[in-house]
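A single protein chain has been omitted from the complex, and every remaining protein chain is retained in its original position.
Order of writing sets the labels: A, B and C. Residues in every chain begin at 1.
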Amino acid sequence: MSAARAVRPVSVASFAQAQNVRRDDQRNEVEGLLPVIAEAFGAIGITKDDVDFICSGSTDYLVGGPFSFVMALDAVGVWPPRSESHVEMDGAWALYEAWVLLQEGKVDAALVYSFGRSSLGDLNEILTLQLDPYTMAPLWPDIVSLNALQARALIDAGKATEADFAAVASRSRRDALANPKAQVAGDIPVETLLEDEYVVAPLRRHALPPITDGAAAIVLAAGDKATRWSERPAWITGFDHRIETHALGARDLTASPSTAKAGEVAGVAAGPVDLAEIHAPFAHQELIVREALGLDGTVTVNPSGGALAANPIMSAGLIRIGEAASRIAAGQADRAVAHATSGPCLQQNLVCVLEGA
Amino acid sequence: MAERCAVIGVGQTHHKAKREDVSIAGLVREAALRALDDAELTFADIDAVVIGKAPDMFEGNMMPELYLAPALGAVGKPMIRVHTAGSVGGSTSIVAAHLIASGIHKRVLTVAYEKQSDSDAMWALSVPQPFAAPLLAGAGGYFAPHIRAYMRRSGAPDHIGCMVAVKDRQNAMRNPYAHLHLPDIDMKTVQESVMLWDPLHYLEACPSSDGAAAMVLAAEDSLSGRYPPAWVHGMAMRSEPTMFAGRDQVNPRAGRDCSADVYVQAGITDPRAQIDVAEIYVPFSWYEPMWLENLGFCALGDGWKLTEAGATAFDGDIPWNTSGGVLSSNPIGASGMLRFLEVAMQVRGQAGEHQIDGARIALGQAYGGGSQFFSMWVVGSEKP
Amino acid sequence: MTAATADERGPVTTLATPIALDFDFTPGVAQSRFLRGLEQGKFMGQRCSVCGKVYVPSRGTCPTDGVPTTEDVELSNSGTVTTFCVVNVPFAGQSIEIPYIAAQVLLDGANLSFMGLIQELPATEVRMGLRVEAVWVPEDELAPSLASVRYFRPNGEPDADYETYKEYL
Partner (left out) sequence: MADSEVLHAAHHIEYPYSRSLGPVLSAFMTGLRDGRLLGVTASGGRIVCPPSEYDPDTGDDVGELVEVGPGGVVESWAWVSTPLRKHPLDRPFAWALIRLDGADTALLHAVDAGSPGAVATGDRVVPRFRPAGERVGSLADIEAFVPEGGAV
């Protein structure tokens, strides 16, 4: 288990993300990725030849064609041939794969990227295909409805109220005002948000994420490169992820044991947490993840505005790690927790602990 | 310093055109439970699960690791889903092996599968996108021109492809899990089969199969199992762009670089002399002589001569695809893992009728896409 | 475990799950430029500013250098067959009567070949190095699609020397 072993220090040396928009109707995936990867390299003055490994995260179903990751590689320029891999998961898991490789000590730098245009199809139908293909998907339940079931369970259990969901949304949008890459931002009080219509009760409009086209890239570095490429490296000191059962009706939807386990293995509680970037596309999910990670009121949560401010599917998790690392690099935090999620109602969760020097 | 990693359990399904007797979960569990049994372990002993498959559109099940997590005993554990096109079964094995080599986990279950009969492989691979070029050739039509280019460059005679097709199908008769069992196959049958994509005959192409493969990988201090471990001596992945000016699709540099990397790790300087047996991704017959050259088993232009001389036959000095290979079973997502798994079986001495006596060092290779993604590993019966 | 049933149809063994999804597809800026060229009866490519290679169609990036391609280049209507196959098999989405020749055509001035149909020559006479030209649909049928090119046919020039195209197989 990770917590028990010595972790080779690996830093998030650089992070870039596309402007998060409702719809990028001009560029294809490659054209959208190019400037993001160029920015990630340019910010630390390196080129593609300085990284030893490349790993990406994406899904075919956003674009409606098989092998969508294949052409995306043209945004990197893998010539001469490079050691390269791809996960059909959020880029946060691609980052995990790269981090694992760096743990062996044979290579010192990796490029991780992710991309996806959520605007092309109907997410309510596409994400249904993640469900059990025999006993769930054939009825076409949509992702918003499933999350409404989870939100209702929280309310029924006395763990939260609709006003709590609105408070998460209000704070996220206000914080997003300071994030130039955010898609949804504004200073709207809780009382006003509570006047929103229900989309699927008990979830009102503000408790849902926006639909976002986006991309992100991170450069990981170890050894000399880590210290050469960053004045104040954001070191990954703990990293783990866990999955729960898929059967929604066999889960306690009000808790996230997979987040709790990943947080425990990653060592979240081993020191004070200054800030947390939580990948909670639906407002109520933030409350569940906070509890699972044991974060109290002193922790700054989602200063970027989080997934409620921009939710580029397949990148939103990776962006949480980038956002947390950026604040450490900028000296705004000493110890941060980043979280990513996948699957219906927080089925799979990843926790990454980052620390300044 | 990297930890040593070994294969301690293997399992595969009976591969068929349509496995109508199982669900998707049933198919992957068949392979996974066999691998666990071979390792004398249960799900409870496994630290993490790494799963791979080709496009989700084959089954219409997006990011299937979510649905399959409980079926593979992954609840409460890390689970990763790899997708690197046709090489995915190999890449998945490598991602799993790095979880051991990095010291993060002690025992990892890795699984790859495809249940193509839920849809139709030709459909899923060729969903036409707007503005795309009109479909001219189909899957084999993509590869046939490169085969023609190989023949032109090497001067190989026409019958070499048919020889590979016969050899691999005869080998499949020794493998109870193989999809195609064609007891009467011979040169005449292959040469008289329909010419699909000239110069490729029907019997020179792989079938479309349902199937799954699984392995249990373990760290040096966590060995178990019914057979001795197969030690990983080297592993590597390489990718190059899909289309670029001057790209050599007959002898891709990514393949050459990938093999050079694993050979250095495994201490191999003369592949033909040092490798006892190999399982190489040959979905179309002519890829055997092409990969013989790409993998450095001979000089450029000489691959077909090795095939013609019987060097790659079951009783040759470098037996290739004694399991019957991709030409005999092709559950796409699992096909690469089957190559990795079969060579582990060889050095563990558990390959039954298709066992090469005394196999100690073996090479598994998978490739994907338009020959731009490669993954390989070398396993051995002795600790590296 | 058996699925006991009194139903004369016997146990249910399969589940039909039709899946239909709709997307708004865009090929992006660079490929749109190529497709708009086809609409005007010409092949438009792009040159990489680093390696100087000309890509047609361009996807907006040089696949080996990983930089945006920005310089537009109009290419010749003629090219060379670098390699080919005879298609004898029917498959989903096919629109041409078999057998026919699908060839890799390298347009003059380009550094990447693409697949085209060869007509006006018996299949048995198609060869590597054959010089061909594009035959377009009538002007009023031109569209932003490769379907605007009906096929390629021999342009009467002597075959190209193997050395001139061997890097583009």
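Side notes on the structure shown:
Please note the rule applied: a contact is a pair of C-beta atoms (placed from the backbone, for glycine too) under 8 Å apart; a residue touches a chain by one contact, two chains touch by 3 or more.
Note that the structure is a prediction, hence the values are computed from the model and not measured.
Within the full complex, the chain left out of the display contacts the shown chains A, B, C. For the chain left out of this panel, the touching residue among A:Glu125, A:Asp196, A:Glu291 or A:Asp334 is A:Glu125.
When the missing chain is restored to the complex, the residue among B:Gly11, B:Gly60 or B:Gly103 that touches it is B:Gly60. When you scan B:Ser87, B:Ser117 or B:Ser381 for touch with the missing chain, the hit is B:Ser117. The set of chain A residues touching the chain not shown comprises 25-26, 64-65, 120, 124-125, 128, 133-136, 138-142, 145-146, 148-153, 156, 198, 200-203, 245-250, 253. On the side of chain B, touch with the chain left out of the figure occurs at residues 18-26, 29, 43-44, 57, 59-60, 70-75, 117-120, 123-124, 127, 129-131.
Within chain C, the residues in touch with the undisplayed chain are 1-7, 9, 11-29, 31-33, 35-36, 144.
Going forward, only the chains that are shown with their structure count from here on.
A centroid comparison over C-alpha atoms places A as the chain most distant from chain C. Among the chains, the centre nearest to the mean of all shown protein C-alpha atoms is found for B. In terms of C-beta pairs in contact, A-B outnumbers the other of B-C and A-B. Once the centre of each chain is set as its mean CA position, chain A and chain C turn out to be 37 Å apart. Our note on geometry: chain B versus chain C, Cα centroid distance of 29 Å, whole angstroms.
Note on chain placement: the centre of chain A and the centre of chain B lie 33 Å apart, centres being C-alpha means. Residue numbers of chain B whose C-beta contacts span two or more other chains: 60, 129, 241-242, 244.
Contact with two or more other chains is made by residues 17, 19, 25, 27, 31, 62-64 of chain C.
Residues 25-31, 34, 37-38, 48, 61, 63-64, 71, 73-79, 119-122, 125-126, 129, 133-134, 137-138 of chain A touch chain C in their complex. For chain B in complex with chain A, the touching residues are 1-2, 23-24, 47, 54-57, 59-63, 65-70, 74-85, 91, 94-95, 98-99, 101-104, 124-125, 127, 129, 236-242, 244, 252-254, 257-258, 261, 369, 372-373.
Those residues of chain C whose C-beta lies close enough to touch chain A in the complex are 15, 17, 19, 21-31, 59-68.
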